[in-house]
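To start, the structure itself, in structure tokens.
Removed: one protein chain of the complex. Kept in place: all other protein chains.
Per-chain numbering from 1; labels A, B and C assigned in written order.
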Amino acid sequence: MIRVLLFAELEERLGRRELQLKPENGLNVEGLRERLITDYPELQGIENAMPAVNEEYARADTKVSDGDTVAFIPPVSGG
Amino acid sequence: MIRVLLFAELEERLGRRELQLKPENGLNVEGLRERLITDYPELQGIENAMPAVNEEYARADTKVSDGDTVAFIPPVSGG
Amino acid sequence: MTQSRFTITDEAVDVTAVIDKVTHRNAGAVNTFIGTVREMTKGKKTLYLKYDAYVPMAEKQLARIGDEIVRDFPDAEVAITHRIGELDISDIAVVIAVATPHRADAFEASRFAIERIKEIVPIWKKEHWEDGSSWIGDQRETTAYPGGSPEKGDIE
Partner (left out) sequence: MTQSRFTITDEAVDVTAVIDKVTHRNAGAVNTFIGTVREMTKGKKTLYLKYDAYVPMAEKQLARIGDEIVRDFPDAEVAITHRIGELDISDIAVVIAVATPHRADAFEASRFAIERIKEIVPIWKKEHWEDGSSWIGDQRETTAYPGGSPEKGDIE
């Protein structure tokens, strides 16, 4: 499974922080995001979140596979 | 009397921090400095010290009179 | 094991403990930046804040900021602690401490660190005002997105 993490407003919209998604051949970050937008239309704003794979910022074309953790990081506001 | 204060290297050269000088009519900071140079030739470097009268930086032509405190402040190195 | 220099915590931040992590015999200067919860922002009164973080990644990103500083200032020692959870007015949200042999570098590196935190560290602030609450969606603290995330036009 792929572990998906959502934070801040995204977490609030979804009502939880974590999802499990089935891996599929050739899936990349952008494909995974599109699946989320389709399956969870309440995740408005996810298109502007920065993706991270296994705790490192990742590109849209980064491949994701079984066992990976993919996080969608809304604009940050620490400090 | 005029109280004269000397610090750091000047204090070490003189062997003490404080002097009392007799006031005289029309005496200003520069005149006082010249008297010190004459009376205490060991005060090398006093010509480069910043004068202060009553705890405020003063100009060479600032008048000094009975009861004043005149300090000679070598280049500072705090911080 | 020594305590990590790059930490997310849900407890009150001890400024002195962060400073102690960086001071050493050849530090002549320590610059510390402390971010606190401010009551008034543009005429709006904050009651309290909530910070959340993606903790393991946030700690990695803080450590990355430390690495970036050491790349530019090889003699620098850096420690950063960011608090999460509910914070009241005047509570400390973040403490950055940078020790360097000479003071100009300490100022520059500390300034870099706080700007970089607002760019790359996955921490989010939710403001609670008298009349509602909102996740703050912009890392420069200048814009709040009522919807919680920026609209397309806001980030180009």
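The definition used in the following text is that a residue touches a chain if its C-beta (ideal position, glycine included) is under 8 Å from a C-beta of that chain, and two chains touch if they have at least 3 such contacts.
Just so you know, these numbers come straight off a predicted model, no measurement behind them.
Across the entire complex, contacts from the unshown chain go to B, C.
Touch with the chain that is not drawn comes from one residue among C:V55, C:V70 or C:I114, which is C:I114.
Interface note for the absent chain: among C:S4, C:T32 or C:S134, the touching residue is C:T32.
Within the entire complex, the positions of subunit C that touch the omitted partner chain are 15-16, 19, 23-41, 89-90, 99, 101, 103, 106-107, 110-111, 114.
Counting over the whole complex, subunit B has residues 5, 7-13, 44-45, 48-49, 52, 55-57, 71, 73-79 touching the chain that is not drawn.
Going forward, only the chains that are shown with their structure count from here on.
The distance from the centre of subunit A to the centre of subunit B, each centre being the mean of the chain's C-alpha atoms, comes to 73 Å. Chain centres here are Cα averages; for subunit B and subunit C they lie 49 Å apart. We define each chain's centre as the mean of its Cα atoms; on that basis subunit A and subunit C are separated by 24 Å.
Shared contact sites, meaning residues of subunit C that touch two or more other chains, are absent.
Contact with two or more other chains is made by no residue of subunit A.
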